[in-house]
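Scroll down for the structure; my scribbles are underneath it.
What follows is part of the complex, with its chains left where they were.
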């Protein structure tokens, strides 16, 4: 496959600015041939793309967009930590937390927003394992939080 | 200890068919000497063994059985990705999500269904670290979801 930077362009996607390093933890950290990311929220241009509880105020389509954005943010964080987006060779694991109503059980559909992005960008090497769970509450009332482990070249 | 395949037989257990690979993510993925699995639900022969909220519609014994089944499914996924069950040398980590009533706090007892299976099958090498948490909602209304990292030979 083409380099990830080329695939991003071909899909009309632009990697966001990596999340600002915060005082107490890092957006991403390299360990050997893996890059772990912090749990990422669906921020785009400074505001949450999906805010509230899925299955109540937030619908699946909006949450799917939020998961995709959070995954893109995780990728930006990993790219910054690893020395460039083309150092990312694939995706090992995605853990997705969905702020869910008690009777909402489509967490998998929501997380497909993250998973489909990675398959589009990395092809077979983007084929990750995934856990999708519905949680009681997320920071800042975000609808979704996505945490990733990337494989490095 | 005997090979894992022998231990399975001795315990009268049969490894289920590995979960079907889905379009957007994989049931398991090998990275170096580890094998990560996706979060597994307590499916047996196509239906959920434990469905609903633990501490309300589901009791601890049923959820324990569900955790054991989910762990067996995780093992089947890892065996398929790693090239056979006897390539699995031990269990590093289990994360268990229990769909819980707000006042249910026996997540550890539920997860013992997964942990005891791994100790029976792998002996000391099955001694994993574990997190057990109670979540608001799980995909398909499953009572429990289990995610594992296996060590490879």
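Letters are used for the chains, namely A and B, taken in the order the chains are written, and counting of residues starts over at 1 for each.
In the analysis below, a residue touches a chain if its C-beta (ideal position, glycine included) is under 8 Å from a C-beta of that chain, and two chains touch if they have at least 3 such contacts.
Quick caveat: nothing in here was measured; it's all calculated off a predicted structure.
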> With 2 copies placed here, how many are in the full complex?
Replying inline: 3
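Rule of thumb we're sticking to: only the chains that are shown with their structure count from here on.
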> Roughly how many whole angstrom separate the Cα centroids of subunit A and subunit B?
Replying inline: 25
>> Using the touch definition from the top, list the residues of subunit A that touch subunit B in their complex.
In response: 32-34, 55, 92-95, 98, 100-108, 112, 115-116, 119, 127-136, 149, 151
>> Using the touch definition from the top, list the residues of subunit B that touch subunit A in their complex.
In response: 23-29, 31-32, 36-39, 53, 95, 97, 135-141, 145, 147
